[in-house]
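Taking it in order: structure first as structure tokens, then the write-up.
As you look at this complex, bear in mind that one protein chain is not there, while each of the others sits in place.
Chain naming follows the written order as A and B, and within any one chain the residues start at number 1.
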Amino acid sequence: MIGLVYNEMLKMVRKKRLWVILGILVILIPIFTYAQAQTLERAAKQIGTSDWKVVLKQQIIDQQNRLTSSRLPEEWKAFIKLNIQQQEYYLKNDINPTAPGAPTFMRKFVEESVSLFLPLLVVIIAADLVSSEHSSGTIKLLLTRPVRRWKVLLSKYISLLFATSFIVLSTAILSYLLSGVIFGYGGWDLPVLSGFQEKNGALLTEFVHLIPQWKYLLMAYGLSWLACITVATVSFMVSVLVRSTASGMGIMLAAVISGNLLMQLSPTWGAIKYFAFTQLRLTDYLSGRPILIEGMTLPLSIGVLGAWSVVALIIAFVTFSRRDVLA
Amino acid sequence: MHSNHRLRWISIFAVAIASFSILLIGSIMSLIELFRPQTSNLQQSASQKAVSPSSPTVGRIVSLGDSLTRGIGDDSGKGYIQLFREQLQKSSKSEVSLVNLSVSGATSTDLRKQISQPETANLLKSAEIIPLTIGGNDLFRGSGRLENTDPETVEKARLTYQENIDFILKDIRKQNSKATIFVFGLYNPFGDLSEAKQTNEFVAQWNQTAQQVIAKYDRVVFIPTYDLFQLEPKRYLFTDHFHPNQYGYQRIANRLTQLVIDQEGMETK
Partner (left out) sequence: MNQTSPVLEVKKLSKRIGKRKIVEDITFEVEKGEIFGFLGPNGAGKTTTIRMLVGLIRPTEGTIRIGGYPLQDQFIEAISQIGCIVENPELYPYLTGRENLEHFARMMTGITANRINEIVHLVELDERIDELVKTYSLGMRQRLGIAQALLGSPKILILDEPTNGLDPAGIRELRAFIRKLVHEQGISVFISSHILHEIQLMCDRVAIINKGKIVYTGPVHELVHEEETRIEWKLDPLPSGADALQELPFVRPIEQTEEYLYVYMPIDRIAEANEQLTAKQIKVTGIRPVQATLEDLFLQLTGGGTKP
């Protein structure tokens, strides 16, 4: 079995997909870093000071002003209100939610990329993992060995889990190394608030507590990893079901993007909670960022993601071990 | 060839297993954290920090009030406050910081609440210029726009306004004894309508009220705006017939600039 997993990992490494993904990260992270630095600078310039308290206060006031707009949908208002409450809490407790430094950038980056950017990177390697063997014809060599089909598929799945882990961790490491050039490399011990809870539109701070940023990062990347594994698993199923690389990739891109769109466009439509790709923002539970869709809770999110993964795996394994290889 | 092979095998697996384990640990930690919340450990740390409060090095302008200070109605989005800041920067040839704490739709009661928040107080401490617009919503919106011209209700609102503005000024003074506070008077956006007589009277009354309160305090300046919109309200008002447009804001800004820059001149002498 180890040999089989090694086979799959070797192919993945030699196919250069992983390097392409690292390349994408190396190009995009500096752009995001620069954009973030610009935003901070502009905000500081607007107000005339870089004191985070002033900036934060101004942000709160700006959001209060948005609330007065009658055109804003109710669910957005609730979202903004919770956001204001949380920021006021940071202010009251004298904790800077955006203390500059590469670790803070890592935190912001994973919180922003967990629902779209990271899943897309995972889709790049996962969506043709099985279908590429079909399109290159090598599936015929793979399945005429004295190895059961489920073992072949399992080795592919394990190597996919490893690759997903590698991508998530590389994102963390590269965003640290690259953003540190501008923001500096310190800030692992900065306190971060966690444990915000929401009840009936009000923010509960009963369980809010401080954790060091390094621990927060470990947890945030761990959660984004769970989300990425679900995306990987569903892509894996698609790559078993669909023979062409292009359509597999297309299906997964459409699914991930529409999950994000649904979250923005119709947060009041309760049924979208059960679509796995609207549940990817697991890090929001950690940061206490208000969740737009009504009725979302951590057990529900984990449950939906888990259920999708299990069902996808069952479909993948049953199909793969039964299906005739016709072309 | 052979050791090379072995090295590649080991390194691929080492990287794979290491990244898998680290993230697995992270996800387990986060699930424990989220499913079994710890009670807050903040009280302590907050009080520790209170010992050494970081005093914000805030700049000079801290503006308060309602949509006028926000700049609603100005197509360029600047409002009088940004125009004023630009002019001040030009004349002083240096960066002037601005924290705009105004909230659209705020009444004097809202401002009174906002002033009491510790963070607002903190910001006010280091301000040098505090422009403020308030009362328009008390008069025209809070009392049910101009359909409601019931003098009794308006009178009630006026008394609240009087009390609030007194409280606000007292509070600002408590935080900051040096800053100059500029309180803008009200104008009548409905001066060209049939009920103009009635509304004009209200506006005059309220402005008088404000001036009376202001008189009790040092370094608080009342800036009238009533006259600016009296003759040609259409030309200086936004299409909502309530807020000034960019020309209106420019006129308001000019008044403030005039006062401040003259004063600056005095001070430098």
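Annotations for the structure displayed:
Note that a contact is a pair of C-beta atoms (placed from the backbone, for glycine too) under 8 Å apart; a residue touches a chain by one contact, two chains touch by 3 or more.
What you are looking at is a predicted structure, and each value in this text was computed from that prediction instead of being measured.
For the omitted chain, the shown partners it touches in the full complex are A. The residue touching the chain not shown here, chosen from A:7, A:46, A:68 or A:98, is A:7.
Checked against the full complex, the candidates A:22, A:120, A:143 or A:204 give a single residue touching the omitted chain, namely A:143.
On the side of chain A, the interface with the absent chain consists of residues 3-4, 6-7, 10-11, 14-16, 136-138, 140-148, 322, 324-326, using the contact rule stated above.
Here, only the chains that are shown with their structure count from here on.
Separation between the centroids of chain A and chain B, computed from CA atoms only, is 36 Å. Within the complex formed with chain B, the chain A residues making contact are 6, 9-10, 13, 45-49, 51, 53-54, 57-58, 61, 64-65, 68-69, 88, 91-94, 159, 161-163, 165-166, 168-170, 191, 193-195, 197, 205-211, 215, 218-223, 225-226, 285-286, 298-299, 302. In the complex of the two chains, the chain B residues touching chain A come out as 9, 12-13, 15-17, 19-20, 22-31, 33-35, 37-42, 45-46, 49-50, 53-54, 56-60, 70, 95-105, 118-120, 122-123.
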